[in-house]
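Structure provided below as structure tokens; questions to follow.
Missing here is one protein chain; the remaining ones are kept as they sit in the complex.
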Amino acid sequence: MTINVQYFARLREDLGRDGDQVAATEGIDTVADLWRHLHREAPPPRLMVAVNQSHARLDSAIADGDEVAFFPPVTGG
Amino acid sequence: MTINVQYFARLREDLGRDGDQVAATEGIDTVADLWRHLHREAPPPRLMVAVNQSHARLDSAIADGDEVAFFPPVTGG
Amino acid sequence: MGVRLFSEPFDPWSVVRERERGLPMEKLGAASVFVGRMRDFNAAQEIRGMFLEHYPGMTERELERIVAEAESRWPSITCEVAHRVGSIDPADTLVLVAVWSAHRVAARDACAEILERLKHEAPFWKRERLSDGSERWVENNTPGT
Partner (left out) sequence: MGVRLFSEPFDPWSVVRERERGLPMEKLGAASVFVGRMRDFNAAQEIRGMFLEHYPGMTERELERIVAEAESRWPSITCEVAHRVGSIDPADTLVLVAVWSAHRVAARDACAEILERLKHEAPFWKRERLSDGSERWVENNTPGT
């Protein structure tokens, strides 16, 4: 199983890809762990996150099979 | 010249007429004077009044040729 | 400014759409609309119908004054107000207040303000027809109902 990572809007463009697939490994317990594992740096300010299509926080726990999305502040409406 | 008096809604029904014509005479200086002249009693509580189709008060001055309307609190919308 | 009285049923959404045809919609980012309709109940009683009396001449003047004062307080807004008069059936539209603006807060605040002032200042009086055939004048516009 893997963790399915998605990026949206400006973040997607800055990273140059729509998402990443990450094998669930030891040391990836939270959303912040996942970000650091993928990007080798702390999550940027104002980063928003969803786990399984619900708003979450950087310290939210993640598990094998989760869908995790990172995106900038929303601007709809 | 005369003062043209109109009644609306429940007040019109209670009085049994749409309006009155009053010859402007001495002693009718305000809306309250006009009411007392016509009805031989003090204006009832919550009575609303308009002079020349603008909201007015019991102590508003009236003059020959004015259109004065008396009505209960409004209930539109 | 647009102020209209209807003595027959009218479709509020058509009035709004028609008004928008003449407006620069690419400048007006926000539209706030309130539509009030006749309910078939009031104060725990079933209502069969209603007669809405008005003061021809003054009613139009008051609506125009209320809209003009809102346009002076929020200079960016455009308004359309329509009100029904005469014999009314349940579910019929009684009042429409539509406000367009570049920004949503002005549109929303002006729409609410115009409706509240209309309810307290514009000369309209409701007489309800109850299910037993009797009639009664509505005595008060209670806040928020």
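Note that the chains are named A, B and C in the order they appear, and that numbering of residues resets to 1 at the start of each chain.
Here is the rule we use: a contact is a pair of C-beta atoms (placed from the backbone, for glycine too) under 8 Å apart; a residue touches a chain by one contact, two chains touch by 3 or more.
Not measured: the values here are computed from a predicted model.
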In the full complex, displayed partners of the excluded chain: A, C
Chain A residues touching the omitted chain (full complex): 6, 8-10, 50, 53-55, 69, 71-77
Touch residues of chain C, complete complex, unshown partner: 11, 13-14, 16-17, 25-41, 90-91, 102-105, 107-108, 112, 115, 143-145
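Criterion: only the chains that are shown with their structure count from here on.
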Averaged-CA centre spacing for the pair chain B and chain A, given as whole angstrom: 73
Centroid spacing, where centroids are CA-atom means, of chain A and chain C in whole angstrom: 49
Euclidean distance of C-alpha centroids - chain B vs chain C, Å: 26
Numbers and ranges of chain A residues touching at least 2 other chains: none
Touching two or more other chains - residues of chain C: none
